[in-house]
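Every protein chain of the complex appears in place save one, which is left out.
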Amino acid sequence: MSDFTPDEMMTIAASRALGNSDVCFVGIGAPSAACNVARLTHAPDITLIYESGTIGTAPNVLPLSIGDGELCDTAVTTVSVPEMFRYWLMGGRITIGFLGAAQLDKFGNINTTVIGDYHHPKTRLPGGGGAPEIASSCGEIYITMKQSLRGMVEKIDFFTSFGHGDGGDHRQRLGITTKGPTLLITDLAVWKPDPATKEFTVVSLHPGVTKEQVQATCGWPVKFADTLEETPAPTESELNTLRDLKARTEAAHQGPKTNEAA
Amino acid sequence: MSDFTPDEMMTIAASRALGNSDVCFVGIGAPSAACNVARLTHAPDITLIYESGTIGTAPNVLPLSIGDGELCDTAVTTVSVPEMFRYWLMGGRITIGFLGAAQLDKFGNINTTVIGDYHHPKTRLPGGGGAPEIASSCGEIYITMKQSLRGMVEKIDFFTSFGHGDGGDHRQRLGITTKGPTLLITDLAVWKPDPATKEFTVVSLHPGVTKEQVQATCGWPVKFADTLEETPAPTESELNTLRDLKARTEAAHQGPKTNEAA
Amino acid sequence: MAAFMSLRDAVAQNLNDGDTAAFEGFTHLIPHAAAHEAIRQGFRDLTLIRMTPDLVYDQMIGMGMARKLVFSYVGNPGVGLLRRARDAIENGWPNRPEVEEHSHSGMANAYEAGAAGLPCAIFRGYKGAGLANVNPNIKSITCPFTGEELAAIPSVRPDVSFVHAQKADKKGNVLVEGIIGIQKEAVLAAKRAVVTVEEVVDDLDAHPNLCVLPTWTIDAISVVPGGAHPSYTHGYYMRDNAAYLEWDRIAADRDTFLAWMKENVLDVGPEVYESRIEKLRKVS
Partner (left out) sequence: MAAFMSLRDAVAQNLNDGDTAAFEGFTHLIPHAAAHEAIRQGFRDLTLIRMTPDLVYDQMIGMGMARKLVFSYVGNPGVGLLRRARDAIENGWPNRPEVEEHSHSGMANAYEAGAAGLPCAIFRGYKGAGLANVNPNIKSITCPFTGEELAAIPSVRPDVSFVHAQKADKKGNVLVEGIIGIQKEAVLAAKRAVVTVEEVVDDLDAHPNLCVLPTWTIDAISVVPGGAHPSYTHGYYMRDNAAYLEWDRIAADRDTFLAWMKENVLDVGPEVYESRIEKLRKVS
C-alpha cells in the first residue's frame, strides 16, 4: 500500500510502538490518533488516560480537547484532576507519556512555552500543561512531531519539559528515575536515543524518505544508525482504521449548527 | 420532668449546645447521641460528619462504629478517608468537634492513649484516632465525660490531644488558631474555660447536684462561677427523643442471630 | 447555606475589583455565563486563576479585566493559541497582565492544598523544567526521611470561585458529575463560592460516592440553563467544538473581537445560553 501521507505514516509508526499492557498518558493531536489506532488494531487492551481524569477510555471519535464528554462516557473510571496528577501520574502508574513539541532539541528537550525571551516573548505559546511532570513521571516518553527547521533546533528557547538535558546521565544527576524520551517519530523517520550520549539517532526511514530529506528539515547535524531500517509502510488495515477515525472525528467536530456564533 | 439519669442529663445538655448552622465532627458514644438528639429536636438542619467520610448524615439508630452502613445510607455524600481529613477537617470546615476522654485535666487536655508510661503502659488504651487533629482543626471543641477521680485528674499520663496546654495563651504560642475546648459537659455539671486562665469552671449544676458532689468526683480543686446556674431539666420531648433513639439503637445492635459466633 | 439568586446578584455580591478569582472547569463545565456576567459588570484588576484559561479568560483578558494571570496552559485546547491572551502578554493590549505560570500538576496540587487549608503544596515536580527558573513561587523542600528534594508552591486560595454544575437540590446541595476536574477543590479552596447549575431538583438522588458539594460550602447558586456553553454539561448538552474552532477567527482581530463581545456578551443576558445549546442537547 503506497498511497499514504507522511502524517499518516507518522501516526501509524507511533501506534506500532504501543502494546496491550501499556498505560498511556495521551496528549491531543497526533498522540491521540496514534494511541487510538493502536487500540483499534493490535492493542485492544491498551489503557489510555487523558489528563482530564478519564482512565481506560475508548473514544469512538478523537476528542478535540482532552476533556470531551466522549472520553468520560467510554472510560473505566473518571477521577478528579488532582487525583489524576497525584495517584496516577506522580504515583508512577503510567508506562508511556506521549508529547508533542513546538521546539525540540536532539536530546529530547521540549519547548511549548515561548519563542524568544520568557518575560518578553516573541510568541507566547500555550505552555506546558501536564508536560513537565509527564516528562519526569512516566516510565518513558514518546515524542511525535513533523520535522521542520523551525521545530527541530540546536537550542530550544525554553525548557518546558526535560528530556535528556545535555545528554548522558543528566536525568539521573537531577534525581529523575524514569527513562525519559526513548522514541521520536516524525513524518520522515523513527529516531531513538544513543545509549550513551542520549542524542536522538535515526534508526528507520519511512518508505521513500532519504537521509538528505531528514537532514534538510532538522536544525542539527543528524546522526544515522549504522544499519538503517525502512519503516514498514502502513497496512491497509492500519490506514483504513486511521482514516475512518479521522473521518468520524471531523464530522463530529463540526457539530450540529447552533444559532449563535459561540 | 424529674425522672432522668445523670447520663441522660449530660447528653441532653450537650445537645442543647448545638445549632442548625453547626457542622459537627462526631465521635462515638455520648457525642453521637447528643448530636442526633439535637438533630431530632431543635436543630434539624445541623450537619453531622463522622470520620468514616459520611457528611451530612442522619442515622435512624446510633451507629456502633463510626462506619456503620446507616451513616452512608443517610448522608448527603460519602467521601474517602483522606479527603475527610484533608478537605473537611484540616480544611477548617468543621465548627464543632466532639471529644470524649479517658483522662482529662482542668485545661481540657485529653488522654485516650495509655495509663502509665507510653513505652511500658500499665493500660494500653485505643489511642487518639482522629482526636489530635480534631482538637486543633475544629473551630471549637466540646468535651463530654462522666465525672470520676480516675478520669478528671490533675495531670494526665499522655497528651493525646491538646486542649489549652498549661492554660492562658498556650494554644496561640503553638501556632494553633482555633479556640480549643470551650465547653465541658459532665453527668453533673456544665463547665466553661475561664476567659483568661482557660481553666474549666463550673457554670451550671445539673438539677439536684451539689458543689460537693462535683468536687468529690473531680481530681483537681474545682472552680465555680460566681453566679452558678442550674441546668434546666430535660424536657419530655428531649427525653423521649433520646430514649427512643437508644431503644432503636439497642435493638439494632443485637442484630439478627447469626449461626456463627463471629 | 447556599442562597438561590439571579446570576446578576450572585456575581455582584461575590466579586469585587482587585479580587483573586477562579472560574474553573477542566474543559467540562466551564462557567461561561458567570464569566460573561462578570464582564458585563466591568470588574477590574482581577487576579485570574485557571488551569486552562481558554476562551473564557481570553475574553476577560481581552476586555482588560486581568491584572495578573495564574495558569498552567494558556491555549484553546485542540485548536491552538489564545489570541487575546497573546496580544496582552506580547503587546500589552489592552494591558499587560503579570504572569504566574505553573504546570497542570502544580496547579492541581495547589488547588488540592488550598482545599485542605494548607499554605503550600508539596509534590514531585518541575524537575529540570524551565518554569522553576522564571517563577519565584516555585521553591523546594527536602523530605526529612529520604533527603529527596520536592517541589513546593503556594496553595491556591481564591477570594471567590465560580463553577458550573449539573444540578442543585432545593436545599442547595450541588451535584457535579462526568469530568469533575477540580470543581470541588475550586469551591473548597475559596473564601466564597458561586455555582451556576442547569436545574434545581427536589432530590439529587445521587449515589453516595458521587461528587456532591454540601449547601453550606456554597454562597450563591444561580440557575442558568446552558451556562457552560460553548463548554458542555455532561448529560445535558455536548461541547460546541465548532464554536471553539470559530473562536480562533474571532479572537485573531481586535475589532472583530470587540464587536463579537458587544453583540454576544455585553448586549445580552444570562437567558441567552439556553437558546445556544438547543441544537447540542443530547437525545436520550
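Points to keep in mind about this one:
Letters A, B and C name the chains as they come in the text, with residue numbers starting at 1 for each one.
Assume a residue touches a chain if its C-beta (ideal position, glycine included) is under 8 Å from a C-beta of that chain, and two chains touch if they have at least 3 such contacts.
Since we're looking at a predicted model, the values are computed, not measured.
Considering the complete complex, the chain that is not shown touches A, B, C.
Contact with the undisplayed chain is limited, among B:A13, B:C72, B:I141 or B:A233, to B:C72.
Only one of B:S15, B:N36, B:T54 or B:T95 touches the absent chain when the whole complex is considered: B:T54.
Considering the whole complex, the residue from C:A3, C:C120 or C:V268 that touches the absent chain is C:C120. Checked against the full complex, the one of B:D7, B:D45 or B:E133 touching the unshown chain is B:E133. Counting over the whole complex, chain C has residues 116-120, 122-124, 137, 139-146, 148, 150, 152, 154, 177-178, 180, 207-211 touching the chain that is not drawn. On the side of chain A, the interface with the absent chain consists of residues 21, 23, 45, 47, 55-56, 72-73, 75-79, 86-87, 90-93, 137, using the contact rule stated above. Within the entire complex, the positions of chain B that touch the omitted partner chain are 28-29, 51-54, 63-69, 71-72, 78-82, 84-86, 89-90, 113, 118-119, 121-133, 135-137, 158-162, 165, 170-171, 174-176, 252-262.
Quick note on the criterion: only the chains that are shown with their structure count from here on.
When chain centres are set by their Cα atoms, the one at the greatest distance from chain B is A. Once the centre of each chain is set as its mean CA position, chain A and chain B turn out to be 56 Å apart.
The geometric centre of chain B is 40 Å away from that of chain C, both derived from CA atoms. Residues of chain A in contact with two or more other chains: none. Within chain C, the positions touching two or more other chains are listed as 112, 184-185, 211.
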